[in-house]
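Quick notes on the structure that follows.
With one protein chain withheld, the remaining protein chains of the complex are depicted in position.
Chain nomenclature is as follows: A, B and C, assigned in order of appearance, with residue numbering initiated at 1 for each chain independently.
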Amino acid sequence: MNILFYIAALIAIFATVRMVTGTNAVHSLLYLIVSLLSVSVIFFLLGAPFIAALEVIIYAGAIMVLFVFVIMMLNTGSGGVRKEHELLKASTWIGPGITSAILCGEMLYVLLAPAFHPMNRIEIPPAAVGALLFSKYILIVELAAFLLAAGIIGAYHLGQKPKLSHHRYLKNEEAAT
Amino acid sequence: MSELLWLIVALPFAGSLLLAMAGKHLPRLAAAIIGVGSVALSAIVMLILGLDFLHGNPAGVPIHQTLWQWINVSGFSPGIAFHLDSVSLTFVFVITFVGALIHLYAAPFMWKDEGFARFFSYMNLFVGFMLLLVLADNFLLLYLGWEGVGLCSYLLIGFWYKDPANGYAARKAFTVTRVGDTAMVIGLFILFTTYHTLNIQDILVATPHTWAPGSTIATTTAFLLLGGAIGKSAQVPLQTWLPDAMAAPSPVSALIHAATMVTAGVYLIARTHVLFELAPVVQSAVAVIGAVTLIVAGMAAIYQHDIKKVLAYSTISQIGYMFVALGVGAWSAALFHFMIHAFFKSLLFLGAGSVIAVLHDEHNMYKMGGLWKKMPVVFWTFLVGACALSALPLITAGFYSKDEIIWQAYASDKGSITLWLTGLAGAFITALYTFRMVFLTFFGKAKAEPAYRQGMGMTLPLVVLAFLSFVGGFIQLPDNMGHVTLFSHFIQQVLPATTPTGTAVIAGLPSGHAAEWIAQLIAAIVSIAGLTLAYRLYYNKPFPAAEPVRNPIQQFFFKGWDFDLLYDKVIVQPIVFFSRIDKNDVIDQFYTGLASVAGLFNKGLAATQNGKLRWYAMALAIGAVITLTILLST
Amino acid sequence: MILAWTICLLMGTGLLAWLASRWSDTLPRIISLAGILLFLGIVLYIWFGHPAGGRWIVHYTHSWISAFGIRITLGADGLSLLMLLLTAFLGVLSVLVSWKEIKTRVGFFHFNLLFILAGITGVFVSLDLFLFYFSWEVMLIPMYFLISIWGYENRTYAAGKFFLFTQASGLLMFLSILGLYFVHGRSTGIYTFDYEALKGTLMSRPTAFLLMLGFAAAFLVKLSTVPFHSWLPDAHTQAPTAGSVLLAGLLLKTGAYGLIRFVLPLFPQASHQFAPVAMILGVVSILYGAKLAYAQTDLKRLVAYISVSHMGFILLGIYAFNQIALQGVIMQMVAHAISTGGLFIIVGALHDRIQTREIGQMGGLWTLVPKMGAMGLLFVLASLGLPGLGNFIAEILILTGSFMASRILTILAALGFIAATLYSLRIMQKVFYGTVLKKWAIADFGIREMIVMGSLAIVIIWLGLFPNSILNGTQKMVQGVIEQVTITANMAQNENR
Partner (left out) sequence: MTIPMQYGLLLAAILFCIGLAGVLVRRDVIFMLMSVEVMLNAAGLAFIVGGAARSSADGQVMFIFILAMAAAEVSVGLALIIQLYQKFKTLDADSASQLNG
């Protein structure tokens, strides 16, 4: 079973790297889905089947569909692709790359230091999660509800098309600004 | 009777207030009646009170009247209260009586002026303040009057305000006298902290018991008071304002700058004589200042071409005589000369005013001439005044008053031969410039025609003053000639008599009556010599009708020994320069600097906020790295 | 209780005036005038009707925030009442002078005006330090609006500067108030902001000195003492006339009031330590302010610097620690409010008529506006300390008092008389004397303006001739302060021995 963890981990890393470096948005999106799916495998292995399912359904399913819609709607064509070729220039990526690498190295250094501590495979059922959610964390659940409501309203508001002014003077004014 | 004392002061103030409030709406005649009437009424009240004082009060017990408590703060409690004794009565007499005459003269003189009511409002205000000054029973009230007359002098010098030069002259007068006043105020502080009162009589009584003669504190106080007196009385080195003050209308010059205000310094020193006697150094300084002033001003008077400036310098010089008298302890002589001087100098100023007015505001004596036939009354009265000023012997009042001073400068225990000689030199100079003025103005070829004949209103005061200039002297005659001591006896109710030198000051010189005869003879000769020289130089000489050409030395004297230039270079210009360079206030610049440093920081930080999302994310990442690094390294 | 009602009255009138501006521009003016006149009436009633004796003539206390020991404690003694009288009087005048001058947002203007007055009233009657600080802030913010909305060309800068200076120094004072609160609480166990309770707080010398500095900072800035004066010329110059009158007449006085009411009684010994510095600052203010006033070409700025110079006298007098000087200070507070107020109103009226404040552009105005000239003359004379007018009484008392404390400083301060002559007469010379430079067609003072100026003139002359009518009222208060300060200082000296 351990081998499954390592394979999933490698796939996740590989897919994520491809996603970040890709030039085509749809391709990248697909790599992202692969990455998420492999992480969900790991969740399953770590005894969190409910979360694994959520990962697949919400992340890899719902959220990614949103991305797809947006990419379809915008249909940036090849213009975006051309710009992204600048990625190849070292000057563009060297700074962020080094920063991220240092961060990564430091985290690895921290994580490798402490003693061995195994991850259990005891499965935690969704019922336990639910019970905890609505007892200990009830306040945060409510806050999360607020957040989602705010997200919905925000998305609705921002997604609106600008109102068309039917008066020509106003139109001219808007064009001027 | 004595309860009426407050009326003397209140009447002019009431007149002034009335004219200030309603003057614009009053007809000229009404304004004139109010203006002249208030002072005249005041003079009448003074005469009634004065006669009462002379007859019903031979011991000279001072009259005291308190109107109300002015300030009352833990011991600092001057009141609005009056004190009338022989010294103040003398001054009140001159102020109200001569003042009323000058007011009477001024009514027709100023008739055509648009600021007629304003003029009388100021004049009445002046009389009120001047009376307050001499009647005050405490130093603070005295200071009120002191500053008040300064203010009125300022207002009246700048009366014709449309010419900026008049305004500047007024400002100069006020500022220069204020320098002296400030010294005086500091003197008052010392007096108050020592005696916890400002009542003049109380202090004068207490002083000899608390302060040792010649002690530092007495000297300092006397010196500070002297500062005030110098400023007001235009003595060296604060004399420069008076010649400029001639920008005022002539009645003003007569009243303020000849008869009354400029002698306030004499009053102050006489009033506080106890202090000065305790500070011999300062008292001799008074004499020296007087002596220097009388020469400096006299020399300057010789070279003036403006008739009023001659009189102005002459006034400075004559007050110098009074200071000499004060300095040698001849108190009554000083006051006597003050009174006589008030008569003849205001007469001269009014006469000069008449001449100037009928010649269309012509001040230059070289453009006058031959007026004696055309303006006989003015000429004869002016001549009387001139004779009195030059102290022509025996007939004029000026001779008796000035001779007294010159004699005391020699004979008093504080006198000296130097002072005496200076006095004589001054007498010579006086006769010279006076008759130069008379000859240039009234004799010689006529260069201008009088525009009109002046009326009774202006003539009457001249005649009255001329009369006084004649007979005023006979109330006080020297020991050797009749020995009339009406005036000195009267004054000596308050001020001590002059102490003559026990033995002759300088060995080999005569003393006693013989000496006095000789001295009088010399003085008489000297003044006649001055007259003669003036006659030689100026009588009927064909001078061009213009400002005379002067060589540098003459120019130096003409400019009043260049005191103005000196002060301008040493005091005025540095002050102006100093205020110009720091107009915008360095301290403010400092705060502005702080603000701009903050602004720089703002600019620097604002540059990091470039709106680029990735830049912000990068900053976050770097922050995370740094935080982690710090955590790890510890 | 009546004091609380007066503050409510002012605030209520302010709100009402704002509301009334919906219907007309004149209505707010009338409402404000009526409100302040009522206020004046109440104060006069207390002034003339108070029973003799007793430390506080009027006293009122009510719980506010009991958790922190904050109470609404209001009280008035002679000094407070005098200041309230001044507040009401200048309040009436400032409504009258802005009758024609303010044309925009009239309602809001009067709202601000009345809230400033309410804040100032609060400052003068608060006996709870927290309430005092609260009122202190209440008067600042409307003043900020007054300058920044209705001011002249450079108003935003001036308003910001004013706010920064006063706010920063006010915060220092707040820190000190809190410090005092905790020090007192630690030593006695009673946590209170009550003035009377805090008076006798025991503390170590350095603590007392530090706390005193915090208070002094706020008050010295308000008083525009020289190193902290630079907000004043800008704020005064840019504010509308009513704003300048209130600034010079009342806001500056809150600084002096604070020093007398709080700094001296709360920290008598630290005040003694601070006195030499304060007196030197006072003298520097007198001379430096006068010098700057002489250099200005903007008439309003000139008048503003006169305030700096006159406030120097106040500082000098407060730290002389004797009754004569302190009575002089109180006199100066009133007289300066009147004389400078008068000058500001004249400058404002002049600016209204000729649209400039530059001295170089004026000249010969006496011919055109003789009434204005006469009034200008009177107030110029008052500001140069002419005897017979209020300022003279004040200055002579201050200098006499301070002469007992320090001779040299007093002599230097007396030079201020000469400097005052220079700058004051410069106004007359450049503005009213001389020839007319431009053909102005301007009107002289009208009836409304003459009422304003006439009442100011009567007051300044009254102060000069009958100063006792005011000095008697404050005599008890002054005596109390001085006795307390000297007794405590003597005790401390004895301890040191």
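Keep in mind that, in the parts below, a contact is a pair of C-beta atoms (placed from the backbone, for glycine too) under 8 Å apart; a residue touches a chain by one contact, two chains touch by 3 or more.
Just so it is clear, the model here is predicted, and its values are computed rather than measured.
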Omitted chain's touching partners, listed by label: A, B
Sites on chain B contacted by the missing partner chain, in the whole complex: 605-614, 617-618, 621
Chain A residues touching the omitted chain (full complex): 2, 5, 9, 12-13, 16-17, 19-20, 25, 28-29, 32, 35-36, 39, 42-43, 46-48, 50-51, 54-55, 58-59, 62-63, 66-67, 70-71, 73-74, 76, 79-80, 83-84, 86-87, 92-93, 95-97, 99-101, 103-104, 107-108, 111-112, 114, 116-122, 124, 128-129, 131-133, 136-137, 140, 144, 147-148, 150-152, 154-159, 161-162
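Quick note on the criterion: only the chains that are shown with their structure count from here on.
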Chain-level touch network, classified as line, ring, star, complete or other: line
Middle chain, criterion being Cα centroid separation: C
Greatest separation from chain A - chain, by CA centre: B
Length of the line joining the C-alpha centres of chain B and chain C, rounded to whole Å: 38
Centre distance in Å when chain A and chain C are each reduced to the mean of their C-alpha atoms: 65
Interfacial residue positions of chain B with respect to chain C in the complex: 20, 24, 68-76, 80, 140, 143-144, 146-148, 151, 154-155, 158, 161-164, 166-168, 170-171, 174-175, 178-179, 181-182, 185-186, 189-190, 192-193, 575, 578-580, 582-583, 585, 587-588, 591
Contact footprint of chain A on chain B as seen in their complex: 614, 618, 621-622, 624-625, 628-629, 632
Residue ranges of chain C in contact with chain B within the complex: 161, 226-227, 229-230, 233, 291-292, 294-296, 322-324, 327-328, 363-364, 366-367, 370, 374, 377, 381, 386-388, 392-393, 396-397, 399-400, 403-404, 410-411, 414-415, 417-418, 421-422, 425-426, 428-429, 432-435, 465-468, 471-472, 475, 479
